[in-house]
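Pasting in a structure now, in structure tokens, and then I'll have a few things to ask.
Of the protein chains in this complex, one is absent; all others appear in place.
When the chains are written out, they are named A, B and C in that same order, and each has its own residue count from 1.
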């Protein structure tokens, strides 16, 4: 039968009022947000600002995937956490903080690492997915699962003084993660951390939440696919570049795909092997 | 005598470690941040994200100016505040929240509105100022006072689906606020609120904190002055445009200035008269 | 001589132009001469031939002067750097009229 379209109560009218005044959102868009379930994978430097604004915007359900606990070194940019959060599970600290700001949202914690054997079962229940993770392997996993489940994926990344963002899986002819990045980078250096400036990763996370709001309220579709590059200090600060569409040769969404959902969930397709040495964040 | 250059203690090395790993910051930059006092005028949609990342970055002193109390309708984008904050003074709620995340920073509350008779005394004690206010009058006040006191001003604004950002008062030949905006817009419509989407104003606030970090760590100077325009939904998303330098005809910083500090503090220069009908945010 | 250009609006100004954010035009000098048009020619044209809205004062004052609070950007540069109203428009130029925002 039909699902009743939710209405907004008085508290919501007041809370979301200024957002609804924007013609591109309106009451229609606010109700659409309320009916949308968004999954944030990774509650770190990207995920924290994304979650704050997804919660503020009034999504109906927000899922959070992260198996990690809060450390002191997280605090400059993982802005949901306080010194009192140190040692707690990130998903728990995040939900507490978000719920204190907006209890209208249903928060779902997934205190696990994304793996080939759990990702489909998690992603399946959501409408939009944000990749806020930090390794090539999780990015390929999320890229593949969301493509195979036809979920739009808002993927962002950041390092040092730069950030990148792209919206994937849009329609039948939009690219998936593998279409754009068919091969993982090779791991060629020892594992060392290249550093990050808080506002740089925060800009990317905030823009991810914006793309989710646009998707949910019907403002992201029909345009050719683009990718955004941000450079905080050197060179041109912002570039929005046109990127390729779906690649006929793509092993996940091409004309003759070789990777299926069951290949992934059964472990037949080996991500550790595929990503090879690139299990860690890139560095030079 | 000399002021001892602060060192970093172990907690700070751990806390700020990933930021210090960025070569453009390093230990040198981190210590420079610790020695810098930044003032955030306005603890709303711009100020909240700016404050989160200024605090996270480890500025030595952060001042907050806002006379307002927290309302329910603030919460979607004024992300320092929870439902429990409603009714509290914004500066108090903000300081509580920020201190829980980083107690290394000295927070100074200024629970007042910026006025011609208090602005110089407040601004004088800081090194960098962020304009996170929301009316033409406060913007001209801040623009003038910071120019006359030679403080770099990071000015941003946002409405509906757009945002703008500019760094002013850079060096002897950089423009001040009046150089770029010599005349206030006329107030031609009834007072009504045009709305705002959370991530749009948040992007601007985050970028303000980034500019402050760059200024404090020595990465903002020498380049020609630019202004950034962001459009979340329509048209070109990002533009960074070259703007004019100091205007010889500027009434505050030109070759024959007609507005001085005492003109302003004594009320001889009348902002209400200057801004005329434009005491409120712009709208169409 | 008619010059092709793109005019863009932001910061709410688009509301005066039927919510068009970007318009492609081919413009001549308004004195009918062979000279290329200037920004003033463009502003006159927009007011007289393009603007749907009657609230002209939200775009220009004192005739055809772009009103305070509107920045004019020519190919990503402040018009102040290139001659303001007297700038001679080149083929393919992108001219943005951006209303200053004040909200926060």
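The rule is short, and it goes like this: contacts are C-beta pairs under 8 Å (C-beta built on N, C-alpha and C of every residue); 3 or more make two chains touch, one makes a residue touch a chain.
Quick caveat, the model's predicted, so the values are computed rather than measured.
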Visible chains that the absent chain touches, using the contact criterion stated earlier: A
Selected residue (touches chain absent from view) among A:106, A:124 or A:242: A:242
Candidate in contact with the missing chain, chosen from A:152, A:184 or A:199: A:184
Candidate in contact with the missing chain, chosen from A:31, A:201, A:216 or A:259: A:201
Touching residues on chain A - with respect to the absent chain: 42, 44-47, 131-136, 139, 156-160, 162-164, 180-186, 188, 194, 196, 201, 227, 229, 231, 234-236, 239-244, 247, 278, 281-284
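The definition used in the following text is that only the chains that are shown with their structure count from here on.
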Rounded Å distance between chain A and chain C, as computed from the means of their C-alpha atoms: 39
Two or more partner chains touched - positions in chain B: 160, 194, 196, 236, 239-240
